[in-house]
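Before I ask anything, here is the structure I am working with.
A protein chain is absent from this complex, but the other protein chains hold their places.
Take a look at subunit A:
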Amino acid sequence: MNYLLGAFKPACNISITFSDGKNRKQVPMKKENGQTATVPLFHSQETISGKVCIEPYQGKKVEHNGVKVELLGQIEMYFDRGNFYDFTSLVRELDVPGEIYERKTYPFEFPTVEMPYETYNGVNVRLRYVLKVTIARGYAGSILEYQELVVRNYAPPPEINNSIKMEVGIEDCLHIEFEYNKSKYHLKDVILGKIYFLLVRIKMKNMDLEIRRRESTGAGANTHVETETLAKFELMDGTPVRGESIPVRLFLAPYDLTPTHRNINNKFSVKYYLNLVLVDEEDRRYFKQQEITLYRLKEDTSS
């Protein structure tokens, strides 16, 4: 039995460490099995360097046809699970074919890597960056090891950031004007605004502001659109009278938001909307949706 088990056991232990691993920021990431793991955080244009350490198990040797490390940027569609589309692929050969008898360490470096897209975990799609170490073997199958990493990219504050202002209404029934102070928000931003009631002829129960995420995947006829409501924030309780103005102040920090992604590699888009919903006493909903752009602002502190 021992002999049999031993046959399926990997012959060696592969570990990947980053050269600044101790100082680098770690962020939590949900894994496929639902658990959360902490993963190192990178930004585009950063140099990814570290060591790959291969340590054969006691008394074993590893025959191989070469060792390499790859940095992959992949997009996986869930309707096509397991099939990754690599939009970035960088390779470093670490060893020529031969045998490894004892622990062996290979440094590697990918200088100033272009990582244009952010890591994203959506409903129907995910975008990930991964380091993949391959010990190529002929007949026994290659030995693989993965190390996930998270990429986040900061955007500069937009130069043009107009407010959103709009007048909507149902004739002779409800007439409102709303205003959000910006159209582009960073992820820790606060949405400020006002809702003016110009005409109120219905009895209202409440008014909510929702943040909705619209994820569209695929292209053409195969486009899948998935919409999630990430935040539901009550702005108003009861019915206002004509002329009343209701303040809006919504902190984005508590919500799990990502920047807006537009047409990532022709595979998917993620867009955000503010949805103003009025609910009347018969539970009818009146709403108006406005797109907002979310971006990641470089945080000035290290937190």
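Keep this in mind: a contact is a pair of C-beta atoms (placed from the backbone, for glycine too) under 8 Å apart; a residue touches a chain by one contact, two chains touch by 3 or more; residues count from 1.
FYI, contacts and distances are computed from a predicted model.
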Determine which name in "Glutamyl-tRNA(Gln) amidotransferase subunit B, mitochondrial", "Probable cytosolic iron-sulfur protein assembly protein CIAO1 homolog", "Vacuolar protein sorting-associated protein 35" or "NAD(P)H-quinone oxidoreductase subunit 5, chloroplastic" the UniProt entry assigns to the undisplayed chain of the complex. "Vacuolar protein sorting-associated protein 35"
Omitted-chain contact residue, chosen from A:L71, A:M236 or A:L257: A:M236
Of A:G21, A:P116, A:G138 or A:P247, which sits in contact with the chain we cannot see? A:P247
In the complete complex, the non-displayed chain touches which residues of subunit A? 203-204, 206, 231-241, 244-247, 249, 251, 253-254, 281
